[in-house]
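As you look at this complex, bear in mind that one protein chain is not there, while each of the others sits in place.
In order of appearance the chains are A and B, and numbering begins at 1 in each one.
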Amino acid sequence: MARKVSTRRKLAFTAAAWAVALIIFFPVLWTILTSFKTEASAVASPPEFLGADWTLENYVEVWGRSDYPRFFWNSVVISVGSTLLGLLIAIPAAWSMAFVPGKRTKDLLMWMLSTKMMPAAAVLIPMYLLFQWTGLFDTRIGLVLALMLMNLPVIVWMLYTYFKEIPGEILEAARMDGANLRNEIIYVLTPMAIPGIASTMLLNIILAWNEAFWTITLTTVDAAPLSAFIASFSAPQGLFYAKLSAASTMAIAPILILGWFSQKQLVRGLTFGAVK
Amino acid sequence: MTMTLRALLGATALLTLSGAAMAETTITVATVNNGDMIRMQGLMDDFYAKHPDIKVEWVTLEENVLRQNVTTDIATGGGQYDVLTIGTYEVPIWGKLGWLESLNDLPADYDVDDLLPAIRGGLTVDGNLYASPFYGESSFVNYRKDLAEKAGITISETPTWDEIKAAAAAMTDTEAGIYGICLRGKAGWGENMAFLTTMANSYGARWFDENWMPQFDQPEWKAVMTDYVEMLTKYGPPGASNNGYNENLTLSLQGKCAMRMDATVSAGALTDPKQSEFAGQVGFALAPDAGLGKRANWLWAWSLAIPASSDAKEASKTFINWATNKDYLALVASKEGWANVPPGTRTSLYANPEYAALPFAKLTIDSINAADPTNPAVKPVPYVGVQFVAIPEFAGLATSVGEIFSAALAGQKTVDEALAEAQALSVEEMTAAGYIK
Partner (left out) sequence: MATQSSRAAARLMVAPSVIVLFIWMIVPLAMTIWFSFRIYRLLSPDRTGWAGFRNYAWFFNSPDFWLAISNTLLLVGGVLVITIVLGVLIALLIDQPVWGQGPLRILVISPFFVMPPVAASIWENLFLHPQNGLFAAAAIGVGAQPILFMESYPMASVILIVSWEWLPFATLILLTALQSLSSEQLEAAEMDGASAVNRFRYIVLPHLIRAITVVVLIQTIFLLGIFGEIFTTTQGGPGSASTTLPYMIYKQAVIAKDIGRAAAGGIIAVILANIVAYFLMRSMGKHLDA
């Protein structure tokens, strides 16, 4: 895997990579920094870096103003629930499309993606009515189903591409050795598929976590996740960027931490897959 | 077994409804995230102490999102909310459609006659009060006194447009990043069109004549747009076509706007030293006029209403009475000071000497009283509403017109082109909606 490179070259690449990464990360960093400034300091111009008025009052206010744990828990249930349910349905589908492709497999994949083509605003009323009729409005199960279905095509697509990377010869070999379908899946495919599944999972949890149209439209109190929490922090009677930044940081933090931890898993999984 | 269980469940349900076990009437209140509403959520202990049998669930959302959710719910009969926070644009339309519960039977201590007449008028349809005002606002001029002094000018409390233009010119100092005047430029019926409609009122222009014919082809509108574009391009901040309420407030708090015309509710933030280092230098004046008898100020009240689909109307009325009567104002004053009392709803508040001592109290009440929703323009009009026209089609139409006008401000269209486009679009939409026969 690792290629031998001179330290100098590694240093140069490291510097370049960090520079690029920091540029991309900067707006997020700026948001986090802003969340610790007073409102007046947040919009000061020229912008204040080190000399800013640092404070925790935004967090105190945001925390005191709404029931963060409830929004947070709803976000967790909805994003994790929809992703797991989606994986449950998508893994068999992607597996069979990758390893037993038919003439129509590509059309089927494209069709799945096409279910996402309707602009959200155009189906606002139909969706609203459907959720009311079925009693799924403002329920976590309703949002789990909605987000699962919304992201299912993406899950299938990603899994399909990852599964495609698994060389077919290995399956052939396993079959020659007399492995049945069940064993083939459990002992041969699963270990190789884990990294792909893991990154699909992470990506879809994030997609669900960040969904901010339907999660606000289809909830009121009981099932409202962090997107609704955020939507209550652009207060129009005074400055609000610091508070909005604090609320955003509170919404970003859990997923950032999740990303951080799963990162190690991901890397290990990838290495494992590549070693074969 | 199942029978008894069902009977038992039925009995419990009945009990919950009957007075004895009313411990858990839950009402869902949808509200905007304005400071006054947030403050109310912090004072709920008082409500629970008085009404232990009612539990309030809050849905707090930003204005645009709130409006979208609440409208969808009420128009489809969803019944998710028991109390809605809506504005003076929605109340007459929804009231007429029978979507709102009348509030005529609130208890006597509500003292409906204490409501400011202009505000009350805007929330009443055919003699029925359909919403109770939580706070009312108008618009006025705020400016930096130190800059006015430096420029050697004074701004009277009752300025004319010529005075405003001259003041803007005198105070502009682009080198120092000081802009003479900040006005709303961002497209939207509640953004640039709210301001432009009031400016039009004072210039003798109007949206429609008595036969609902759009009036953008009239000379008054040309005067409005010419002056508006000229003022903002000469003395306004660059990029004004994307500045709405929030952007202009930020610029004012930073002291970059020498003068600004916007909502009276921002007075609290402007005079708050924690938010602005120019808090001590803020001067206020009424919205300007053009000598035609109408000032360019609007009238808006965020109000609480009960949808007809609510299944907890009595509890909701109890809540609305608590949140909008005089005792609530006194409660806020005792806990958070008079400056934080929701303004602009009750005569008695402005009669209170402690409140009247606030620097913006008198101008707020004068501004509100100067607005007349039933007779907003110099010429007669077939509609109700000061900075809006209370018909369902207005929000969509005015947003489209607002886009055209923001393009004129950005210099992408001339004033004449913009007005011609606005006229053609309005005629088309009003014809399609059946107003123009």
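One rule holds for everything that comes next: a contact is a pair of C-beta atoms (placed from the backbone, for glycine too) under 8 Å apart; a residue touches a chain by one contact, two chains touch by 3 or more.
Quick caveat, the model's predicted, so the values are computed rather than measured.
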Selected residue (touches chain absent from view) among B:152, B:293, B:380 or B:434: B:434
Sole contact to the chain not displayed, among B:104, B:154 or B:412: B:412
Touching the absent chain when the full complex is considered, from B:120, B:186, B:294 or B:346: B:186
Residues from chain A at the interface with the omitted partner, ascending: 1-3, 5, 10, 13-14, 16-18, 20-22, 24-25, 27-28, 30-31, 34, 42-43, 45-47, 89-90, 92-93, 95-97, 99-102, 105-106, 108-110, 112-127, 129-130, 149, 152-154, 156-158, 161-162, 164-165, 181, 195-196, 199, 203, 206, 209-210, 212-213, 226-227, 230-231, 234, 241, 244-245, 248, 251-252, 255-256, 259-260, 263-264, 267, 270, 273-274
Residues of chain B in contact with the chain not shown: 64, 68, 71-72, 75-76, 93, 97, 177, 186-189, 237-239, 241-242, 246-247, 250-251, 254, 256, 392-393, 395-397, 399-400, 403-404, 406-407, 409-410, 412-413, 421, 433-434
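In the analysis below, only the chains that are shown with their structure count from here on.
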Chain centre separation in whole Å, for chain B relative to chain A (CA means): 38
Complex contact set, residues of chain B against chain A: 28, 30, 32-36, 38, 41, 57-63, 65, 68-69, 72-73, 76, 78, 80-81, 245-246, 249-250, 253-254, 265-266, 268-269, 272, 274-277
Sites on chain A touched by chain B in the complex: 38-40, 43-45, 65-66, 124-125, 128-129, 132, 137-138, 216-217, 220-221, 224, 228, 231-240
